[in-house]
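For this depiction, one protein chain was excluded, whereas all remaining protein chains were kept in their positions.
On to chain A.
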Amino acid sequence: MSLWVDKHRPTSLNKLDYHKDQASRLKMLVQSGDFPHLLVYGPSGSGKKTRIMCLLRELYGSGVEKLRIEQNSFTTPSNKKIEISTISSNYHIEVNPSDAGNSDRVVIQELIKTVAQVNQLETSTQKEFKVVVLTEVDRLTKDAQHALRRTMEKYMATCRLILCCNSTSKVIPAIHSRCLGIRVAAPTIEEISQILQSTCKKEGLNLPLELAKKIAVKSNRNLRRALLMCEACRVQQYPFSPDQEVAEPDWELYLKETAGMIVQQQSPKRLLEVRARLYELLTHCIPPDVIMKGLLQELITNCDGQLKTEVVQNAAFFEHRLQLGQKAIYHLEAFVAKFMAIYKRFFEEGIADLF
């Protein structure tokens, strides 16, 4: 495959680079014959889907790699048509139900029903169940999650679910308890740098360890990002030099600049400028919670210890509000305004203390 990320993605449980212990357990799980529902969780870029794919391959052989994209359409009770694309092989089907937005419940019910109602054709040579992979389960509505729990039990005979999400905090306990939770932790910096180096070796390139480390740090322990960054570096300049500049995404830089502006000056006028930048970020489809998080990370570096708690508390408060509301811009601006107020007060108090 094309990009390094895709090209050098391990395809079997044996070939995984880290969490090898976990991999061997998974292998044993498959070999034991039966197989529970799984809930795979972990941060982005830690290799959840890679593991799921390896697992499926372990279950069904290389047939699962013959993938096709299909467009399925569902009709809600209120006669609304939903188009959703699924990726499926003969043995499994993968869907991101949160694409359907509010009517994800219908998608889950219909899809699992259709999959589960058809038995595996050759039960003698294959496992007698199919697998439904649901991604981004944490973005499912509560409705859909509740719909899921009964479905999970009902069709246990013919189908297994593998749920995939970033955090279990938004998965209801009922589902949590029906699944075997598999946590895929982000790889460590060392692991990432090792993988980067081995990948470069496979490509016939020589990556200095310093640069590998640098990339690993910049990637926030996100292997996908690390690999992509590494490839971008290769395109920028080869042979690598240890002190080579690693390009960061534009949106991150933009966000950092915005945070800098907030710290620089606190006034309604500045708030207006910041708003324009926030709008810019939002229009580039950057999710508001990512913006909130990025802002907080940048702002907090400029804060004193005591101030940090207050800022983080407020950020949490507004982030929660953000999830409840519709218009992200209000909440983001509210957070910025709040930070400005706190920061200004702190500064003025500091100056007053001086005299």
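A few remarks follow.
In the analysis below, contacts are C-beta pairs under 8 Å (C-beta built on N, C-alpha and C of every residue); 3 or more make two chains touch, one makes a residue touch a chain; residues count from 1.
By definition in this document, contacts and distances are computed from a predicted model.
Only one chain is not pictured, and the protein name UniProt records for it, out of "Dolichol-phosphate mannosyltransferase subunit 3", "AAA+ ATPase domain-containing protein", "Ribosomal protein S14" or "Cell division cycle 20 homolog", is "AAA+ ATPase domain-containing protein". The chain omitted from view is touched by exactly one of A:M156, A:V217, A:L271 or A:V312, namely A:L271.
If you put the hidden chain back, the residue from A:G181, A:P239, A:G260 or A:P287 that touches it is A:P287.
Annotation for chain A: contacts to the undisplayed chain at residues 1-3, 5-6, 9, 44-45, 49-50, 53, 65, 67-69, 85, 87, 94, 96, 135-136, 222, 224-225, 228-229, 231-232, 235-236, 247-251, 253-254, 257, 266-269, 271-272, 275, 279-287, 290, 318, 321, 324-327, 329-331, 333-334, 337-338, 340-341, 344-345, 348.
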